[in-house]
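Of the protein chains in this complex, one is absent; all others appear in place.
Here is chain A:
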């Protein structure tokens, strides 16, 4: 492979892909031209709906039904990928172009052992015999750093963690030593620490095999971490294309600048201090164990989701609860709003014992603590108009319907969605739905709001807007907020105090500034180090 470096490996020339009729725009991508050079990592960055994955899908011949390229070329190894037959395409896939998908949970066949799935790649291209395939599969698993590869090769996907599955996916993509690796948001579904490991692995493999990598992501932090060059996309068009260093340090287009600015920075705002010292929520020694009933052949399983958790929240204060998946942070939130009942411990809300309430008395007290949910698509009833969705709470608490609906109108205006009360949820975007969720939580004038990963499903720029809105409302109504997130940076932006959790325990707690700038515990430091693109972010900030 001693081509000269100036012939690009993959070259997109004026690629235009049409969307089916009735879509929100006519073309998924329009007049798209960029090259992927041998041995480089090109990051294609954009928010959801920017068409960043479309070009990759066209290259792989995996465009969804009804979406077709209408113009342009995609030259790979002297052939136009858009005009070759399906059979030719199939030969290229896997052999010369490898791909990693976003969702490691669903990209693997749940009923096939990992080793067999890797061997299948060789089988599909008629390479090696049975024994050689298993040996090669083992080598690959070792190379992608799966612990105990001899065991892993016989494992089923459900026995592996998300990060391990993504390693298996990478092993499959690498099996035939492709010249181009397309990675479509491969780390989005993973925890920060796992994400950092996978990114390292990709960089390492890219260097060792000299592949070109086309890395699709929405996260500028990831870009800073791995990219050689960056291509920023917006609504199907390229906004900016250039060396990663230049684009990050000196973005030319205002959209790029906005995206980079929207990354929660490392500059922690000055401690604001709570306005009062009236304790609002007092949690002492909270415990919660989830038990799954054992069957004939499987032992009962116990998961300690909360282990002696104690903290207190002062009125008007915002506390951030940070941890990776499985740390018990969501369980804590759900216990506090009483969607789960803790096994033992004490929980009082400005003096009332909130833990022993049940039945009708709980129903009456519920309005004092409200929640903003993670998934803006799942948290609104698709068959209820949004005005009604907001008014339902007050109505359930005895406010007349007319008045409650009028209030809902006001609340919608407050969150920036005036005159939308009679629409259905599907008519709104993700960020707008999250605003509706916030309005619903506010409708009952609660003393405490628990926000469970309220911004993690949103694009960075939308995320920044929602955080701003929350900040704004906090000032206006002197809200107390429990902000649950996996992202320390987000927590540092909005919270007064931060609690770091791991395996159901509180690892560290203290003022946001101290936790972020001078973490005491090794785990907290590990979390901070894993945040992608940190050094660069600090550079820009300073």
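Operating definition for what follows: contacts are C-beta pairs under 8 Å (C-beta built on N, C-alpha and C of every residue); 3 or more make two chains touch, one makes a residue touch a chain; residues count from 1.
FYI, contacts and distances are computed from a predicted model.
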| item | value |
| --- | --- |
| Candidate names "Ferritin", "ABC transmembrane type-1 domain-containing protein", "Ferredoxin-NADP reductase" or "ABC transporter permease"; UniProt protein name, chain not shown | "ABC transporter permease" |
| Contact partner of the left-out chain, one of A:370, A:465 or A:509 | A:370 |
| From A:70, A:378 or A:418, residue that would touch the chain that is not displayed | A:378 |
| Residue in contact with the excluded chain [from A:13, A:127, A:392 or A:429] | A:392 |
| Hidden partner interface residues of chain A, rising order | 20, 22, 65-66, 337, 339, 363-364, 366-367, 369-371, 373-375, 378-384, 389, 392-393, 396-397, 424, 426, 437, 440, 443-444 |
